[in-house]
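Pasting a structure below so you can have a look.
All protein chains of the complex are present and in place, except for one that has been dropped.
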């Protein structure tokens, strides 16, 4: 009864020891940053995007580490939907990374809940330079009077289109000021060609924009309305949404836009969009992601302005993404230094290029613009064309709750596109939820 | 599992024990020391949280700002203003009603086949059981989603015999059944329990029935089923409770978002989204309590109705 039990006890003790040591190490990580003896600092930096953006960002970060030998940066990235979900849970745990890429929609939510670091002091003491930024762009990172994030890029939306297919269908190249009805016409002409995509899928002229809240917003603005009138009020009515969804649903039923199950598979990545999968001739997207289409589909893919209503432009320049720091970071100064480097350093600017659209630092934007070629140059030129044509002022930062509503928007429309709900019914459900969320 | 002797009758406590130890046992002191971890767990991780979650269900709480009392608003929103809530209820109920009987029927059927088998029974038993261990894994859920996706095996198989459904995963009318089939795939666990139950049926009952002239089917209905009914009941209750709480397969097969068109928005998935993605912890707590009460009610109904069809051998014919 004795030797085996002693042995067992020893084994258990060793196992417990071996178990708890790494656990304790895992515990001390807290918000991800740590300082070892000798002043070495580790920062965590997360963003969303594809591999190209990851490569460039990691290269820029490596340059930063060279300039700051006492700082190590642990990077991570994910696709947009996964990133947003994870950020939401991290924010709920008060545990944002030291430096994080943020969407315009998230500023109100996270600044308002105290998860973001106030960057004001660092702007004041010069760690964060904003002199060369577009002032109105910089203001988009302000919430409740404080600067919580800085823009990483200035971008706008557009219509990606396949020029070869357009020519085949006899559709003119879209010009600034073209109308939504022109867009629908183009789609009809192309779908009438009866082309087929891979696996015998029907090839349609357009992708179904009913799921896209950004597209809806642009459409709304071109009619003089807006998504949000204030932190607690919508800027549109159920009728507006019903009109939009009826418009897109009608196109879907006529076979002009992608089918329900193809649209349902949208995951955020370019490869998952109907156009990316080779079954639609156009798509609606932001200018930075546009860079993902030519590698997939070829050089005949170009970027065109978003349609207007009676000449009124709905699209706008917004910060494509912002960068902020977690309020709980142990190294705010180093985090600010990293942010400043990524936004203002000329060499970093060259590495990053337009992967996040036109850089906010206007000097860097100009110098890069001279060196760009191919699709990147197209994105840069596109930005200047749209700016020259004129856009309305960017809307207010979406209020808290928009993150959730963006997903609901997609889901409510999906029910319409599967024929399970009428556009009006879905619109009523969405508006009711939005009102509850915003109250 | 190695002892074969039946335990001595419970009157063993009549055996002489020294007075000091008898007293100690009656005081119960040592027992409570053994039970300390469990008691701590019950209080800290079960009872207290239940009370807190009940309280939270009457608040709006986003984890930052202190909970804001809203009274019955969460419940009224849930029941009268949230169509997605009812869709999640409907999806979950549909799933439970399909998956549980399907899984148990297959489990029973295969157990019956196996109980008759002499050769390789152990092999079959283990082989059928293996999916039960793997079925809850993320890996298998991903496989399932791929198999039922557009162009996946199921789509191809059905197309080859002329049924064109496309991928089930992207069809709002079929997606739920993908999850149900994954559940049915894991029939091995209840099957093993059925098998053990079948083995416990005394052979002389069958002999007696055969002597009375009962045929195969009659023996099944009059001997096997009644004798097995406690086990069927046990499996039924367990599987039902588990099915109401399905998460990982629901998450994976829905693509993480209840799609397409909310058709795989299971109750627990919606609860997770409301609590952890939308930061409405109060609402999610209300949903959790409704789930608790619903499961309690269903279990109660099962227990009540069991009196009419569950037959316990020691209660006499």
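Order of writing sets the labels: A and B. Residues in every chain begin at 1.
In this section, contacts are C-beta pairs under 8 Å (C-beta built on N, C-alpha and C of every residue); 3 or more make two chains touch, one makes a residue touch a chain.
Keep this in mind: contacts and distances are computed from a predicted model.
Participant: Among "Cytochrome aa3 subunit 3", "Carbohydrate ABC transporter permease", "YCII-related domain-containing protein" or "Urea transport system substrate-binding protein", go ahead and choose the protein name stored in UniProt for the chain not displayed.
Facilitator: The record names the chain that does not appear here as "Carbohydrate ABC transporter permease".
Participant: Which residue from A:68, A:86 or A:225 sits in contact with the chain not drawn here?
Facilitator: That would be A:86, which touches the missing chain.
Participant: Of the listed residues B:94, B:174 or B:201, which contacts the missing chain in the full complex?
Facilitator: B:201
Participant: Which candidate, B:58, B:95 or B:144, sits in contact with the chain we can't see?
Facilitator: Within the whole complex, the residue contacting the unshown chain is B:144.
Participant: Considering the whole complex, not just the chains shown, which residues of chain A touch the missing one?
Facilitator: Per the touch rule, chain A residues meeting the hidden chain are 1, 4-5, 12, 15-16, 19, 22-23, 26-27, 29-32, 44, 74-79, 81-82, 86, 89-90, 92-95, 265, 267-269, 271-272, 277.
Just so we're on the same page, only the chains that are shown with their structure count from here on.
Participant: Just the number, please: Cα centre separation of chain A and chain B in whole Å.
Facilitator: Chain centroid spacing, chain A to chain B, equals 40 Å.
Participant: Enumerate the contact residues on chain A facing chain B in the complex.
Facilitator: 81-82, 85, 88-89, 92-94, 113-115, 199, 260-261, 264-265, 267, 401, 403-404, 407-408, 411, 414-415, 417-418, 420, 429, 432-433, 436-437
Participant: Can you list the residues on chain B that touch chain A in the complex?
Facilitator: 62-65, 77, 81-84, 150-151, 166-167, 170-172, 255-262, 276-279
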